[in-house]
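Complex shown without one protein chain; remaining protein chains in place.
Let's look at subunit A:
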Amino acid sequence: MTPGRAAISARHLRTDRWWLSPLVTAVALTIFIIYATWRAFANGDYYSTPYVSPLYSPCLASNCTPMDGGADWHLFGSWWGLSPALLVLVFPLGFRLTCYYYRKAYYRGFWASPPACAVAEPHAKYTGETRFPLVMQNVHRYFFYLALPVAGILTYDVVLAFRDESGAWGHAGLGTLVLLLNIVLIWAYTLSCHSCRHIIGGKLRHFSAHPVRYRLWGWVGALNGRHMLLAWSSLISVGVADLYVYLVASGAFDDPRFF
């Protein structure tokens, strides 16, 4: 107990289920991490014309499944023998790891720092984000910049999903819808980023001198207010989109066609 403070020995006196939210967070993140790790290393069943899993696009090594018109750019050549997903996943991984919302989620859920408000954390020392490695969280905006072209490529993938197996335009199947929903959520998540909000207008001191940026800042702010919701829904949609492509590519499920 700290000298001078009221002598209360209990770690906390909360009577509500404060542990529920960090627990759910930790479990949900763990499930996603396990699933994504399995899929990223699997190196198979990630493409079924015209759908590509968002975990494998762009595909940058020669060992990629050929994708009809898709983003299989063999920049890395044939020396890369591992799963091509590993080459690109570092970008979304870095983006989400340094995201202000996910930081809150895993600091609370995994690191119990703090587990919940007014519940004492179990650590003897605390330096927050003042030192290496956590001071590196400050690079978040660069991952935001990198997330933009990645989202652009995934958008291109969705456009290609409007072709049928033979490459003719005007197709739409359940897979097209799944990828479309996913990319809408990815864009909403990406644009609702706190760094985006800052860059687009938050850094200004005189909104009155920048009416366009002020308006954009307002829009991004509206999205930003839902950043947590978008972080979760886009995470789930990425998993679902990948799972869908996996099921179709492995032949376990036949993609229903709308037209």
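Note that in this section a residue touches a chain if its C-beta (ideal position, glycine included) is under 8 Å from a C-beta of that chain, and two chains touch if they have at least 3 such contacts; residues count from 1.
By our rule, contacts and distances are computed from a predicted model.
**Q** Assign the chain not included in the display its UniProt protein name, restricting the answer to "CaiB/BaiF CoA-transferase family protein", "Cobalt ABC transporter", "Succinate dehydrogenase iron-sulfur protein" or "(2Fe-2S)-binding protein".
**A** Matching "CaiB/BaiF CoA-transferase family protein", "Cobalt ABC transporter", "Succinate dehydrogenase iron-sulfur protein" or "(2Fe-2S)-binding protein" to the record, the invisible chain is "Succinate dehydrogenase iron-sulfur protein".
**Q** With respect to the chain omitted from the figure, which of A:Gly128, A:Pro149 or A:Gly167 is a touching residue?
**A** From the options A:Gly128, A:Pro149 or A:Gly167, the contact with the absent chain belongs to A:Gly128.
**Q** Determine and list the subunit A residues touching the chain excluded from the picture.
**A** Spelled out for subunit A, the touching residues are 2, 4-8, 12-16, 100, 103-104, 107-108, 113-114, 117-121, 123, 125-130, 134-135, 138-139, 141, 194-195, 197-198, 202-203, 205-208, 214, 224-225.
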